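Working notes, beginning with the structure itself.
With one protein chain removed, the remaining protein chains of the complex are shown where they sit.
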Amino acid sequence: MSQTDMTIFEKLESEVRSYVRSFPTVFTKAKGYKMWDQKGTEYLDFFSGAGALNYGHNDPMMKAKLVDYILSDGITHSLDMATAPKAEFLTKFNEVILKPRNLEYKVMFPGPTGTNTVESALKLARKVTGRTDIISFTNGFHGMTIGALSVTGNAFKRKGAGIPLQNVVTMPYDSFVNDNLDTLEYLERFLEDGGSGVDIPAAMILETVQGEGGINAASFEWLQRVEQICKRWGILLIVDDVQAGVGRTGTFFSFEKAGIKPDIVCMSKSIGGYGLPLAITLIRLDLDIWEPGEHNGTFRGNNHAFVTAAAALSYWEDPKFEKSIEEKSEKIFNFLEGIVAKYPELQGEARGRGFMVGISTEIEGLAASIAEEAFQRGLIMETSGPKDEVFKLFPPLVIDNEGLEQGFKIIEDSVKAVLGAKELVIS
Amino acid sequence: MSQTDMTIFEKLESEVRSYVRSFPTVFTKAKGYKMWDQKGTEYLDFFSGAGALNYGHNDPMMKAKLVDYILSDGITHSLDMATAPKAEFLTKFNEVILKPRNLEYKVMFPGPTGTNTVESALKLARKVTGRTDIISFTNGFHGMTIGALSVTGNAFKRKGAGIPLQNVVTMPYDSFVNDNLDTLEYLERFLEDGGSGVDIPAAMILETVQGEGGINAASFEWLQRVEQICKRWGILLIVDDVQAGVGRTGTFFSFEKAGIKPDIVCMSKSIGGYGLPLAITLIRLDLDIWEPGEHNGTFRGNNHAFVTAAAALSYWEDPKFEKSIEEKSEKIFNFLEGIVAKYPELQGEARGRGFMVGISTEIEGLAASIAEEAFQRGLIMETSGPKDEVFKLFPPLVIDNEGLEQGFKIIEDSVKAVLGAKELVIS
Amino acid sequence: MSQTDMTIFEKLESEVRSYVRSFPTVFTKAKGYKMWDQKGTEYLDFFSGAGALNYGHNDPMMKAKLVDYILSDGITHSLDMATAPKAEFLTKFNEVILKPRNLEYKVMFPGPTGTNTVESALKLARKVTGRTDIISFTNGFHGMTIGALSVTGNAFKRKGAGIPLQNVVTMPYDSFVNDNLDTLEYLERFLEDGGSGVDIPAAMILETVQGEGGINAASFEWLQRVEQICKRWGILLIVDDVQAGVGRTGTFFSFEKAGIKPDIVCMSKSIGGYGLPLAITLIRLDLDIWEPGEHNGTFRGNNHAFVTAAAALSYWEDPKFEKSIEEKSEKIFNFLEGIVAKYPELQGEARGRGFMVGISTEIEGLAASIAEEAFQRGLIMETSGPKDEVFKLFPPLVIDNEGLEQGFKIIEDSVKAVLGAKELVIS
Partner (left out) sequence: MSQTDMTIFEKLESEVRSYVRSFPTVFTKAKGYKMWDQKGTEYLDFFSGAGALNYGHNDPMMKAKLVDYILSDGITHSLDMATAPKAEFLTKFNEVILKPRNLEYKVMFPGPTGTNTVESALKLARKVTGRTDIISFTNGFHGMTIGALSVTGNAFKRKGAGIPLQNVVTMPYDSFVNDNLDTLEYLERFLEDGGSGVDIPAAMILETVQGEGGINAASFEWLQRVEQICKRWGILLIVDDVQAGVGRTGTFFSFEKAGIKPDIVCMSKSIGGYGLPLAITLIRLDLDIWEPGEHNGTFRGNNHAFVTAAAALSYWEDPKFEKSIEEKSEKIFNFLEGIVAKYPELQGEARGRGFMVGISTEIEGLAASIAEEAFQRGLIMETSGPKDEVFKLFPPLVIDNEGLEQGFKIIEDSVKAVLGAKELVIS
C-alpha cells in the first residue's frame, strides 16, 4: 500500500479533529496492546481507545468469530429485529454477567454510542418519574448530544451547545470542594429543604470513577450513601459505566465492590469487545415502561458487534481474568505512587482505581508535556481533567507484564526528560 | 447452529423493541435484496434497514475488502487519529462525490449515527451565527437525542423527551396545509415582520423527501426558494440527507436536481455501505470554525466502516449506476400509480421520489394491514407517516428486475387480499 | 411650585425612559381629556395612558370618593385580606358587568400590572391542563416579565430578555400573511397533524384588537373560530383585555360582540378607573383550582384603586354610556377614512375598532413625524406596530365632541404639515 499523506486530513477533515493532533502519524495495524503506523513504528497503547479497547486490539478469538460470521453472510444490519447473534449476546450477558452478580435488568439497545445510551436513560427516568430535573455531578462527562451534554460538567464542551443547557442541577462529586467537606450532607440539605430551589429530580447520574473529569474515584461509602439518598427520596440512580465499566476498574461493573444496585446502567465503549460501535442501557425490570419504538436508532442492530460482544464475555467466565486485572492494577498503582514519591518536583498525586488511573499535577502544562514526550518514545496516553492536569494510564486489561514494564519505563523516562528540560529552563 | 427461541427477546430485551414485533422471526443470513430466517424462509427486503442498506446486504466486493482488512489486523478503532482507511475514504469521497458535483465541504466525523450528525450540525450552526433558534419543518424526522428530537415533528417521539423541547420553531413543509397554500410566503412573513415572535434562526433543517414523516417530497422549486430565503436572511441551510442521501432519491445527494448547495449536510445510514455504523457532517469550508475536540465521540473512528464506505463509493464512479436507479425508480412509481388506479377502494396516493416512495391511504389501519400481509407472503416493508398511513417501498438500489417483479407481485397480492378481506367484513 | 428642570431626568433616571423623549415637557395637571405642563401649555390627550385612562384624567366623581376614603383613614394597603372597598368592587363588578352579560367568573387579584395578570393566567392554564406550551399570535403584546414576554411578538422586546424565550408557539393573527390566507386553517393543520412539531397547548392567548402590535383588529368570525378550535382540542382561551377592555373597543369586554366566552380574561389599565395600579384575572368557575397563595404579590390589595374601580363601574349602569362610545367611534373612524381618502400621498389605511384606531402608512418614519408634529401643536398621541408604522388615536371614552373636533383639526393640520414638508424635501 502506498504511504498516506498526513495533509489529507488538514485539507479534507474538519478542524474538530483532535487526537490526530496529539498523535500525528498514520496508524495502520494494531494487535493487543500494540499499534503500528505506516512507517512501521511500534507504539504501546496506554490509551485503549479511551476505554473502548479493554480487550486490546483485534483479539484473535473475537476476530475469528467475526470473520466467520461475515464470510457466512450473517446478517449485518438488522435494526431491532430478532437475529441469532443478538439472542446469543442477550443470553450470554444474562448468564455470564447478570446472574452471577445477582442482578436483574432488561437490556435496551439504543444507537451504538455512549451519548445515545445516556440520552435513553435520561428519557426513561423522566418518563418513569414524571419529573424533569436530573442531578449530575461536577466533572461528570456523559456525552455530546444536547441531553447528555446537559449533564456534562466541562465548560468548553457545554459552551459548544450554543444554547443554555437546562433541566439539570450539578452537585459536588466526592471530595470536590476539599477532603473535609461532606458533599452528600450538602446535597441532601438541598433535597430536604423545601426552599432550596432544587426540586426532587427524576434521577442522579454519575460515574463511579470520572474518566474525562480528571480520574476522580468516588469512595465506596460515598456511592453507598448516594444510593441511600436516592432510595429515600424516590430518585432513580443512573450509573454511567460507559468508560468505567467492562472491567476497567477491576470488576465487570464499576459499582460491584460498592455493593450498590443502580436503577439504570449505561454501557458502551468496550461492551462490543472489538472496538465496534455498540451501546446498551440496562433497566431495572419494573422501570421498563417504554412504548415500542419510543426511542430508536438505525444502528441499534449492529450484528458484527453482537458477535464480538458475545465472544468477549467469555473472558468473564473464568474468575482468573478478574483476578489478573486486580494484580496488574496493584502493580500499576504502585508504579504511580513510586513516581510521585521519587519525583517531588512533579507535585504529583496518584489517582484512580483499577486500570483507570493517572497522576495529577498542578504544574500547568506538565501532564501534556509528559504525554507528548511519551509519544515520541513510543507510548500513547492522554491527559484528562478540566485543566488537562492528569496524565492517564489506560492500558488494555489484557496487557502482559512485559508490556507494563516497557510502558512504565517509557513513562518514567518521559517524566525525567520533561522535568529535566524544565529545570534547564528555570535554572 | 441450534434454533433461537424468540421468547429470549421478550424475557431479556426492553419493551422499546419495535420492528421485531412487525417481523416476528429470527433472521440469520442476508444477501443483496434477500434475507433468510433461521427456518430458511426467504424474504424480499423492501425496507433496506430504513435506508441503511442502499447497496443491499453483504455486498461481495465490500465484504472481500472488509475481511481482508480484518485478517491483516488493520486497526479497528482509532477515535479521530489518522488511519489509512480514513484517508482513503476522505480522498475518494472528495474525488468521486464532491468534485464532480462541484461541491466543496470539509468532512466531520461525529459519533456514528444519524442523530449524532444532526446534533453536530445544530451546534455548529449556533456557534457560527451566535443565534439559538432553529427552524424545522412539519413531519421532519432528525433523531432521538434531545437536540435532534427538538427539530423532529412527531408528537409521540417528542413526548418521549420528558421535558419541553426548546429553541426551535416548526414551519410548514411543502404542501403541508393544502396544495394551494404557499408555505414559504407564510414562512417569510414571519421572518420579515419584527413582531412575529419568530426570531431570525441560526439555521433551517430539512429533508428533501421526508422518510419517517410520510414520504413527502418537496418540489425542487420549493427547495430553491428555501435556499434563497436562507441566503436573504443569513440563515444556514442544513439538509439532513441521512435517509434520502446516498442515491435513495436517484442521485447521490438528494438535493442535486434541485440545484441547491446546503451549508451543512448530514449523512449516515448508507454512507457506510455495508450497514456498519458511520456518520459524516459536511461543512461549507468557511463555516468550519470548530475548536479541536469541541464535539467528539468514541466511535467516530470506525475503520471497518471506512473500508466499506470507501469501497461503496466505487458504485458512483460509473454513471450507469445512477442511470439504473432512475430507470428502476420509474418502474416502481409506475407500479404504484397502477395500483392506485386499479384499486380505487384503496383511496391511495402514490408519493415520493426515486427509491423513496410509497402509497398513502386515509383508511385507518389499512397501510399496516397491507405491510403485515406482505410479510406473511415473504416481503418486508414498513409504514410511515404520523398515522402510519403510508406503506413504504424501500428496496435496495441494487435490486434487479426479477426482484422488483417478485416484490410487486407480493405487494399487489397483499393489497388485493387485504381489500378483499375488508370487503368481506363490510358486506 | 418652582419650575422643574428637565435635565433632572437625564441625570437621575435610567436610559430606559421613553415617552419623555417623545413628549419632552414636565406635566403637572390633568383633567378629563386635557393635560397641562408646568408652563401652563394645554394638551389634548389622544393617548390616555396607553389605555389606562379610558375615563379621562381625574374624573370628579371618582376623585371625590377617593379623597373621602383617604381622609377617613380607610385602609390603603391590605394584601389579600378582606376590606370593604374590595368587597364593594367585587359585588359591583359582578352585578354591573358580569351578570348582565351572562358571564360567570371568579376574580383573582394578581400584582397590579398587566404583565402580572398575564403571568397568572399562563400559570393557571398550565396547572389546569398539565401542558406546558402556549399558542400566542404574531404581533401580540402581553407584557415584559419573562412569562408574558414569551408570548409577546416584538423582536426588540424579546431580545431584551437576554435568554431564549420558551414554551410558546407563535401562530399567525387574522390577516397576518395576507387577506387571502386563512390563518386558522393553517393553525388547525398544526393541531390535527401528529407530526407537526406543535403539541396541543395549554392555552391560546390573544388580544381581540392588537394595541401595541399595530392596531390590528381580528374579525368576529375569526374570534369565533378560534373559540371553536379551542373547544375542539381542549385548549383554554385567554383573552388579554388589558388594553382593549373597559370599553376601549366599544363594549366593556372587547369580545362581547364576537359572542365568545373566554376561559380566562386578563384586565388591567383602565379597570382601576382613575389610572391607579390594578389588575384582575377572570377565571371560569371550574378552572379556579389555585392553592391559597400559589400566586401572590404585595400590592394586590390596592384599596385606593378598589375605591375608584368600583366608582368607575357606575358609568356602565347607564346604557347611554356604551351608546355614546359607539357614536363617537363612528365619528372617529369616519375622520380617519376621510384623511386617508383626502391625502393619498399618505398611502394610509384606517385601522381598528371603537376608540382603538389609527392610520398605518408604509412610508418609513411618517407616522412618527405626524405624532411629533401633533405634539408641537398640542396633541398627544403615540405610534404603534413593529415598524412604528401606525399613528394611534386613543382619546378617553368620555371626550366630548368639542374635544374630538379640536383633536381632528390638529391631526389633519399635522398630516398636512408633514406631507408638505416632505414634498418640499422631495421636490
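Which chain is which? They are A, B and C, in the order written, and residues in each are numbered from 1.
By our rule, a contact is a pair of C-beta atoms (placed from the backbone, for glycine too) under 8 Å apart; a residue touches a chain by one contact, two chains touch by 3 or more.
This one's a predicted model, so the numbers in the text were calculated from it and none came from an experiment.
Q: I'm checking contacts with the chain that's been left out. Which of A:Asp193, A:Glu291, A:Glu364 or A:Asp400 qualifies?
A: Hidden-chain contact among the options goes to A:Asp193.
Q: Among C:Leu44, C:Leu66 or C:Ile235, choose the residue that contacts the chain missing from this document, as touch is defined above.
A: Considering all chains, including the one not shown, the answer is C:Leu66.
Q: Write down which of A:Thr132, A:Gln228, A:Ser314 or A:Gln406 is the residue touching the left-out chain.
A: The one listed residue touching the chain not shown is A:Thr132.
Q: So that we can see where the missing chain sits, which residues of chain C does it touch?
A: 1, 4-6, 8-9, 12-21, 23-31, 35, 38, 49-53, 57-58, 63, 66-67, 70-84, 86-88, 90-91, 93-94, 106-116, 119-120, 122-123, 125-127, 132, 143-148, 150, 156-157, 160-163, 166-167, 202, 242, 268-269, 274-277, 281, 283, 288-299, 302, 304
Q: Go through chain A and note every residue touching the omitted chain.
A: 132-133, 136-140, 151-156, 158-159, 164, 166-170, 172, 176-178, 181, 185-186, 189-190, 193-199, 213-214, 385-387
Q: Residues of chain B in contact with the chain that isn't shown?
A: On the chain B side, contact with the omitted chain comes from 163-164.
Going forward, only the chains that are shown with their structure count from here on.
Q: Averaged over CA atoms, how far is the centre of chain A from the centre of chain C? Could you give it in whole Å?
A: That gives a centre separation of 58 Å.
Q: What is the distance, in whole Å, between the centres of chain B and chain C, each centre taken as the mean of its C-alpha atoms?
A: Chain centroid spacing, chain B to chain C, equals 50 Å.
Q: Counting in whole Å, what is the centre-to-centre distance of chain A and chain B, each centre being its mean C-alpha position?
A: 31
Q: Return the residues of chain B touching two or more other chains; collapse runs of consecutive numbers into ranges.
A: 132, 156, 166-167
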